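Written below as structure tokens is the structure these notes are about.
Heads up, this is only part of the complex; the chains shown haven't been moved.
Chains: A and B, in written order; residue numbering restarts at 1 for each.
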Amino acid sequence: MTESKHFEAERREDFNYFHSVELRWNDMDPYRHVNNARFYAFYDTAIMQYLTVDGGFDLLDGPVVPFTVENLCRFHRSFRYPAVVECGLRTARIGSSSVRYELGLFARGEVEVTATGYFIDVFVKREAEKPCPIPPDIRRHLEQILTHSN
Amino acid sequence: MTESKHFEAERREDFNYFHSVELRWNDMDPYRHVNNARFYAFYDTAIMQYLTVDGGFDLLDGPVVPFTVENLCRFHRSFRYPAVVECGLRTARIGSSSVRYELGLFARGEVEVTATGYFIDVFVKREAEKPCPIPPDIRRHLEQILTHSN
């Protein structure tokens, strides 16, 4: 199965954590859809929410912070304000200093996925901005949403 | 009493409609507070939410749309992600084609107001972009959150 087909078929149950994002009027561009760059802000926020609110990690003043090294989004449908976006998150690969998150965005009340994507983040020492091993407590938290199908 | 003191003393009960906005990671700037320009996006969204979701008015394809002609914000405190912003809204003056909204932003769980401001919007014909009388049904909706103390 190609990666593309896999992505189009994502369902809510394929994700292990959800964070809802309510659209703002100026998320839309003149095409009256949410602009493509905003999807990455939704993904980013779901990841940070999982780490800071759900996991309790301090990513502002703590010793390590995540830097994104690659991300991708496939736009299967579009969002229009007003709507609530349910952002599903799972981890798919956890390396020594990096993690691959996979994400899916669903409009509340809709079955079909609107967009899918991934983020590859590397943990770095906050001051030096150099990659470092993922701290054990963060690693355990990331493992809690690890998908078993990949 | 000066307008400034009035603003600093705003309480939740001074507003007649609330819309909650959940912060996003990239609402913050390098000073690790929500950037000043984002406060206007919160205000804007509360107004649009009141008109479209609460009032049922179509401001994308309908015959009239609101254009902002002046707005202001006073920053009494700051917001830091993660937090939920409760955005209070009231109308303070409803003219023939314009309306003055007054707004206050509260962090969920905090008593003190974080920021206060106003928007003056003019209704225009969507195609011509020329001011027009506020349609009666929109006017009635705006009157429902009119403050009686001003």
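We take it that a contact is a pair of C-beta atoms (placed from the backbone, for glycine too) under 8 Å apart; a residue touches a chain by one contact, two chains touch by 3 or more.
Owing to the predicted nature of the structure, the values given are computational and were not obtained by experimental measurement.
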item: Number of identical chains forming the whole complex, with 2 shown; value: 4
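One rule holds for everything that comes next: only the chains that are shown with their structure count from here on.
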item: Centre distance in Å when chain A and chain B are each reduced to the mean of their C-alpha atoms; value: 30
item: Complex contact set, residues of chain A against chain B; value: 20-22, 24-26, 32, 41-42, 44-45, 48-49, 52-53, 60, 80-82
